[in-house]
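Only one protein chain is missing; all other protein chains are in place.
Chain IDs A and B follow the sequence of writing; residue 1 opens each chain.
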Amino acid sequence: MAIIEADGLSKTYRVFQKREGVLGALRGLFHREYKEVRAVDRVSFTIEPGEMVAFLGPNGAGKTTTLKMLSGLIDPSSGSASVLGFTPWKRDDAFRRRFALVMGQKNQLWWDLPASDSFMLHKEIYSIPEAQFQSTLDELTELLEVKHLTRQAVRELSLGERMKMELIAALLHQPSVLLLDEPTIGLDVVAQVRIQNCLREYHKRRGVTVILTSHYMRDVEALCDRVLVITRGKLVYDGLLSGIHDRFAGMKLVRLEFFESVPEGLERYGEISRIEGPVVDLKVDRDRVAEALGAILDGHAVADLSVQDPPLEQVIARVFEEGRSDHEAA
Amino acid sequence: MKPLETVPPEANSPASSVPDSIPRDIVRPNLDPNAPSGVRKFYKYIKIFRVTLVERMTYRGDFLLGTFLRFVPMATTVLLWKSIYDSSGRKSLGGFTYRQMIAYLLLTHISRMFSSMPGLAGGIARDIRDGTLKKYLLQPLDMIGYLISYRAAHKAAYITTSAFPYAIIFWICRSFFDVPSWTTIPAYAVSLALAFVVGFAFEACVGMIGFWFLEVTSLLYIVMTLNFFISGHMLPLDLLPRFWANLLESLPFQYMAYFPAIVFQEKIQGAALVRGLALEAFWACFFVVLARVLYARGLRRYGAYGG
Partner (left out) sequence: MIDRTLRHARLIASLGRYTLAREMSFRGNYLVKLSVELLWLFILLAFYKTVFMKTSTVATWTEPQYLFFVGCHFALNGLIETLFMDGCVDFTELVRTGDLDFILLKPMDEQVLVTCRKIDWGTSLNVVMGGVVMALALYQMNWRFDPVRAVAFVVTFVCGTAIAYSFMLALTSFSVWLVRNQSLMEMWWLFSSLARYPREIFRSLAWAEPLSFLFTYILPFLLVVNVPANVMVRVFDPATVAFTLAATAASLWASRMFFRRALRSYRSASS
């Protein structure tokens, strides 16, 4: 049974077109023009219990909007969704007790009070039994190594420490579904890794279902096997992270080391991206790799060779790039 | 009730008196380090005026609801005073007939439209506290000059956008007004212009106290609450017992509401009117100079202690 299901989920916004100048503003008082913007366009997918899934996409692609519909913050314009068997935007208490949303760019902790006060308030809000509250809190503060910081006013914490506190606040009531929107944004590498580890460990222990959006491929690579790629509000890929190469990267990187200097005429197999002494990097069409290698090995004395996928980050960047240029063209 | 609410006109202006960043093109005309010509210098402030005006007009929803709500206290005020006059059985209270009383209370709204500066002192104090003030030191802008053009723009936007509802109100209430003579009109205009300067410079002075004390908002609350009463916004000062009336008429606060209203009503005429305007001009100069002095001293202190 799927734990999260989205079927044709769409969200359209009406955006007010502001006119220029004083006269325009005056006219705007009486007559306004609006533009329809499709933030999310017929997105469908299902997620099984215990999965960790990443939403990938450029800024403004509709990841966050999708996440907000799944958490019930906004109503979709059309389509349906079910999370834990509930329709999210009905916002049943029973539903809200079983999931959590963490937003890296916002904080819900009380700024002037120590985090522990906010935790106590969460305990009240979620009616968490004392014993469970204590043990979960101990477990999480230990996992994130912030036990000594809970009595300090939140405004005095560093960004990374604050994010850890946010995460603890979100996990206190032991949600079955955890939605994370850019949880590591603005953090340094050490803090990022700490949060990744915590999430992975927590996932292992509790089997919580996680959806994550992130700009950092490192987060995604560290945590998720499955990714959904969204550009311009549309779901363009749903599958394994490794499958992104097959789907979007038409090339493989072939590195050849010759016994002597690099021979002439390699251009006909693919684009040469680097030559250094006897070593050459070639970008070869995925379908032609076997053929090219055969020909090269036949004609030249090759000392060493390797065939690699291009770095994922580059592939994703290209997907985003395409999404954006389509967007501008449209 | 909190005193901030007692600043009726225009309280839906942004809390901050200063936008976070001054648009680049405002500053550009003046980048030439060789003494900018007077016209160009002026142009800069015109630009600030324009940008602010456009920004204000965009938010019509606020504005429409606000306008509708603005009618409510006016209606209840009229009703209250009608009841008071009816119950007292007297024609005139403190020298005001019922008609004059309503006219007076409507006129104080006009006065306050010019003299109230919501958020000005608080904005200055905040700029001092959080160091935004530095922008006036780094960019070729004079803070008081900038703020006064910004405020003038707000006032202009506010007055143009509320001209229509006010016109309706005054048309409905036209029977309360006696048409003033042609000599009164310029005197009234002068009294209003000076009311703007007195209001602006007074609030600026209060804001400058932020150079010496971090927490000014509290002081501000008290001043504004008090001002609501002692400026004559609530009722004409003449209704108060003699001693209090004399005391309040000798303070500068009356120029923010009471004085322009009675000028329009021709309750003050001839030599007394000239003396009143002269005194108002004196207070305007006094507060402007005081604001400048406080600013200069404050900056020195600011420079010494670092922001």
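List of remarks:
In this text, a residue touches a chain if its C-beta (ideal position, glycine included) is under 8 Å from a C-beta of that chain, and two chains touch if they have at least 3 such contacts.
Just so it is clear, the model here is predicted, and its values are computed rather than measured.
When the missing chain is restored to the complex, the residue among A:Ile125, A:Ile272 or A:Ala317 that touches it is A:Ile125.
Checked against the full complex, the candidates A:Lys106, A:Lys147, A:Arg205 or A:Arg286 give a single residue touching the omitted chain, namely A:Lys106. The chain not displayed touches subunit A at residues 13, 64-65, 68, 71-75, 91, 93-97, 100-101, 103, 105-106, 108, 110, 112-113, 117, 120-121, 124-127. Contacts to the hidden chain, counted on subunit B, fall at residues 1-6, 8, 11-12, 14-15, 59, 61-62, 65-66, 69-70, 72-73, 75-76, 78-80, 82-84, 86-90, 93-94, 215, 218, 221-222, 225-226, 228-229, 234-235, 239-241.
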